[in-house]
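Omission of a single protein chain aside, the complex is shown with its protein chains in their original locations.
== chain A ==
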């Protein structure tokens, strides 16, 4: 037994510290992040403090602008960690809701740009959890606020302003929804380079909103970090089934395309206040990974319609090449029920059903049967919930992949338009649109 560790192959990714730091320093410098200073200061450190010395990063000062027509965290490049926290609003009237939205705006504006917390008399509780120290770095943090259909009930007088397609999520045939991980009044999508930055942001928001928000459920996730790649566009990150995910996303650099596919506004049936917002779908999709890892590679690739290693479509080429279904009407190359072919058949007119995927992988613990509880924290955005996710998911009902996945939670939300400047607050247009003179 005691020999076990000697027989265990060394992790192939274990590099010596110097090489690791040099590599990262070079990458940081290449990206214009000025990462050399810490590299010099750390590479020669040999004291015993190194064991518990904080791991270093060159990207803590990355920040994304908070103010703008749209909220951050949608077209923003997805960082390595993210979570969705769904809350119920405890405020009981419009004044309370407005206070909540103003506090959220103020906290997010601070947290995403970084800064220093005020010091307090030590006989008081401190102003902040302190888990990132007295001065916080932005670390590419984004916090995206969205509202569930339940907020548009009788409590706040918002019923007449509900976005046209916003509704309570209903189960699809393969779903096994758990009530404790579904729905809610308000979702916070919190993303950052490191997990602790997201946790810090969440604890700050909870601390600042007592009596206004109550956490209903939360799911954290990550995506695998890759070494810098010369390829453009960057290869998509992989999910816990080992496949690249998000390849067919619409081009987020194309403003006109984003205006038609992602941002609500063009549809005359949508309320005017919602212009610049987006429909957010969150799904917790359990993956049966042990069973998947025992499935033959050819079956895995047929289920997705892509090569596992490269992400290329089965019809050939590389990851971002368009799959060719025209010469494959009976599905001999890409099965007709392959995931990517069902989700996007590439037929004329289907462009309007495209959605923007921004998922994370999650790992929660162990099921009673000893199998790992892990899967995909699926997050997508679209201008039209019906034309987007609901249409696509209906097409996927019954797909062979269902044998290996089980959606267990989630909800539909409407991501508020952005706060345009420091005088604005998230949700202002909604509250103004529903003001009544009494």
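Note that in this section contacts are C-beta pairs under 8 Å (C-beta built on N, C-alpha and C of every residue); 3 or more make two chains touch, one makes a residue touch a chain; residues count from 1.
Following the convention adopted for this analysis, contacts and distances are computed from a predicted model.
Look at the chain that isn't drawn here: its UniProt entry, checked against "Peptide/nickel transport system ATP-binding protein", "ABC transporter permease subunit", "PqqD family protein" or "Efem/EfeO family lipoprotein", names it "Efem/EfeO family lipoprotein".
Among A:55, A:118 or A:349, only A:118 touches the chain left out of the display. Among A:56, A:109 or A:214, only A:214 touches the chain left out of the display. Counting the whole complex, the residues of chain A in touch with the unshown chain are 88, 90-93, 96, 99, 118, 120-121, 123-125, 207-208, 210-212, 214.
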